[in-house]
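Heads up, one of the protein chains got dropped from this complex, but the rest are sitting where they should.
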Amino acid sequence: MFARVRWILLVTLLVLLTATLGVSAQTTPDENTLVIGQSVDVGSLEPSLVGSRAESNIFGHLYGTLYDIQSDGTLAPFLANSYTISEDGTEWTFTLNEGLTCHDGEALTAEDVVYTFQRAANPENAFTGNTVGFVFPSVGFVDARAESDLEVTIITDRAQSEPLRLGLLSEVYLHCKDYYESLTLEEAAENPVGSGPYRFVEWVRDDYVLIEKVDPEAPGFSRIVWRVIPEASTRVAELIAGNVDIVANVPPDQVAAVDASGVATVQAVQGTRRMYVGFQFSEAFADSPGWEAIQNTDVRVALQYAIDVPTICSTLLGTECTRASSMVNPPNDNPNLVPYPYDPALAEQLLDEAGYPRGENGVRFEMVLMGPRGRYLNDANVVQAIGQYLTDIGVQTTVEILDWSSDYLPRVREKNVGPMFFLGTGGSTWSALYDMADLSAPDAGTNYTNWQNAEWFELWDATAGATPEAERELINQMLEVFYNDPPWLLLYFQPDFYGVSNRIEWQARRDEQVIVTEAALRP
Amino acid sequence: MMLAYIIRRLLQSVVVIIGVTLLSFLTLHLAGDPTYLYVSERASEEEIIQARQRLGFDRPLPVQYFSYLGGVLTGNFGNSLRARQPAMELVLERLPATLELTIFAMAISTLVAIPIGIVAAINRGTPLDGGIMLFAMFGQSIPSFWLGIMLILAVGLGLRALPISGHVPFLEPLFSGNFQLAASNAPETLRYLIMPSITVGVFSLSRNARLVRSAMLEVLSQEYVTTARSKGLGERVVIVRHALRNALIPIVTMIGLEFGFLLSGVVVAETVFSWPGVGRLVFNAITQRDIPVVQASVILFSFLFVGLNLIIDIIYVQLDPRIRLR
Partner (left out) sequence: MTDTVRENPTIKGVSVLHGGAAKPAISEWQRAVKSLVAARWPLLAIVLLLLMAFLAVFGPQIAPRDPNRQSLIERLKPPMSADAEGVIAYPLGTDALGRDILSRVIYGARVSLSVGFAAVAIGGILGTALGIIAGYFGGALDDVIMRLADIQLAFPFILLTIMVLVVLGPGVGNLVLVLGIGQWVTYARIARGQTIAQREKEYVEAARSIGAKNLRIMVRSILPNVLAPIIVLASFNVASVILAEASLSFLGLGVPPTVPTWGGILAESRDNLLGGSWWLAVFPGVAIMLTVLSLNILGDWVRDFLDPRLRGR
């Protein structure tokens, strides 16, 4: 018996030992392979279902687009080389490059572009991705038609700012007709054939997506592995161990550890996501504490002075950041607007004047501040810090933190958050109007606060078809309206932290896209 | 008789599985309309209504439930709302990875627990016993996510002895008939398995070690063991023939109940160690209200649970002839 017990123990030990020591301990990628750690997996490989950042990162390599949004925010020709605009501004005709092919060898012509747009718009396919859910309503898409082999016209119902429309249309992933017509939707979702610099090789769900370079002569790594690593500490550990080359969203408090590792360095970039606290105007919240107070413009302005945004940035986000003066990313914003400074005394004075003095218990009014966790950089802590700042000036704030995907996101979509709520919406480097499109109409799906300022929406409608100079003037006016009657408590543009292995050369972008076509080994 | 028993049990499990699906269906629908998770940000009111119809959420709940149940009977578990793939396929695709983790964790928690429990019992009161029991006590008081992160930092990053996270498939190629790949993957699979399965299994390991110890002590003090001893049988023979056999009964019982328990460890360990298993799939499915995927995994797990317990009951009878199946 004892012999057997010992035997079992011994075998277990031996197995464990050989397992741990027998094989080389590490899994460092080879010189032709780049490994990127992302927190979530792609939900599907259907180009018209792309919605999340993790998906658009991978699809940005697999599929070509008409134009390309560069890291500096300029728009450069990609699969198309030029375009013309019809007189009334509703029809845009793009000229494609010659000799384009999809990864299966099929020629990519105007007909395929038409197919891409029509397939995405087809209600029978019931796509919900960025193309049909965001791009099409934003440009007022009607139809597409081929003029010749190389010329394709996108038909819309309205004129629009030129860079805005060009940028939006450049988010549509072009694919070939014959291949996609031959597949069912289910098959298409697992077998993407693209038109970009990389081709799809393998997807192991919740584990990794492997893609490889189409043109061996082109710059960039031959193989890219997109690993799914949900836990932030694990991602950083893998980075420091040298097993992963790029990870996004390094927690600010781990930046120093990464920099000290000698293996990897953190790149901090000024992101484009606008972080703000929304003031809910919907009557549905009329019974909530504090709702009535924030209907008063003076109160909303006063609260802007209560939050020490620079300190939040330097402590909780681990970087200096400038406070936003509007919803538009610099340098496209209104340069005349000065960000609200942190001045709690002024905030208190303005609240006194607005008719909300401190009561006997020191409380002016009560407030509920909602926020998500697990979505934005250090979100739960930032929300709690904001709650503390509000409480400090006498606005007794209860912070409610909800899980992002199961709870907060659906509520935001239903505009059922408030009276104050923390949110961040994606912005752009290439168009002020893109950033302002959150408030494109009083009933826009993204007007989460239900803001009804008539002046703003009149000016918005006037931008359609305006000359670039007139458009700029309108934008500046609108941002002034926004500044003086703020529907948002303006915070910051979210900084992004990318942990980058020292073995590679790569520059992170501001728009949260991870594009590594130009990454290379450090010589 | 055994066959009749098995058939009866299987019939009962149908009731159980219907109950389980009903429970999860109601819970997920009580949360409100999931449609918003499946339309884009800029969707208009009209588009939302269309989407609701398309997803079938506009029908009354009983209709939705029974049409789902009808589908299940014909082997149609519905499509994932997010991935747009057959839900059961998604779950089954991930199952091998979770099985690897669960089986290995179970193996650790029993195969290691039994010998150390026996050693502790035999050396009752000695420092060895005390040491083992102390280890077991600590093993039962560490939150598993914490242990996982500590293992990553200490063993994975500090010592560089084991891979930090990830998975090399073994069962998946095995099930698909690719034995060569399975065999060549095996050592790597094992290396990737060690830390996650310790994370999953350490609580059970500790508890089982204590269980074995007290069961052994109990059995060792019983008359038939004393009799066996007095007959001049060697101590080893006594322990193997008489004591261990009886001490195993509570362990076997535990294993059946443990399955559900290990699964909760699996959700945490799969997240910490980036393990592509069902635990993470179903966790994400719940938070995204991907109801067909949740249902499919719940059905699958219930099935495994029922099956496992049936097997255990049968083993049970083998271990203890006094017990009869009814």
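Should a chain be cited, it is by its letter among A and B, assigned in written order, with residues numbered from 1 in that chain.
As a working rule, a contact is a pair of C-beta atoms (placed from the backbone, for glycine too) under 8 Å apart; a residue touches a chain by one contact, two chains touch by 3 or more.
It should be emphasised that the depicted structure is a prediction, and the values quoted were computed from it without experimental measurement.
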{"item": "Listed residues A:Val209, A:Ala248 or A:Ile312, member touching the removed chain", "value": "A:Ile312"}
{"item": "Absent-chain contact - pick from A:Gln70, A:Asn191 or A:Ser406", "value": "A:Ser406"}
{"item": "Sites on chain A contacted by the missing partner chain, in the whole complex", "value": "232-233, 236-237, 240, 251, 253-254, 256-258, 308, 311-312, 315-316, 373-374, 380-381, 384-385, 388, 399-403, 406-407"}
{"item": "Absent-chain interface as seen on chain B, which is shown", "value": "9, 12-13, 15-17, 19-20, 23-24, 27-28, 30-31, 124, 137-138, 140-146, 149, 153, 203, 207, 210-211, 214-215, 217-218, 221, 249-250, 253-254, 256-257, 260-261, 263-264, 267-268, 271, 282-283, 286-287, 289, 294, 297-298, 301-302, 305-306, 309, 313, 316-317, 320, 323-326"}
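Just so we're on the same page, only the chains that are shown with their structure count from here on.
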{"item": "Centre-of-Cα separation between chain B and chain A, whole angstrom", "value": "37"}
{"item": "Chain A - residues contacting chain B, complex", "value": "1-2, 4-6, 8-9, 12, 15-16, 18-23, 25-27, 43-44, 46, 49, 51, 123, 126, 128-130, 132-134, 137-138, 185-186, 189-190, 204-207, 227-231, 233-234, 237-238, 240-241, 243, 403, 405-406, 409-410, 413-414, 444-446"}
{"item": "Of all residues in chain B, those that touch chain A in their complex", "value": "31-32, 34, 36-44, 50-51, 54, 79, 82-86, 90, 93-94, 111-112, 114-115, 118-119, 149, 152-153, 156-157, 160-167, 187-188, 190-191, 194, 236-237, 239-240, 244, 271-274, 276-277, 280-281, 286-289"}
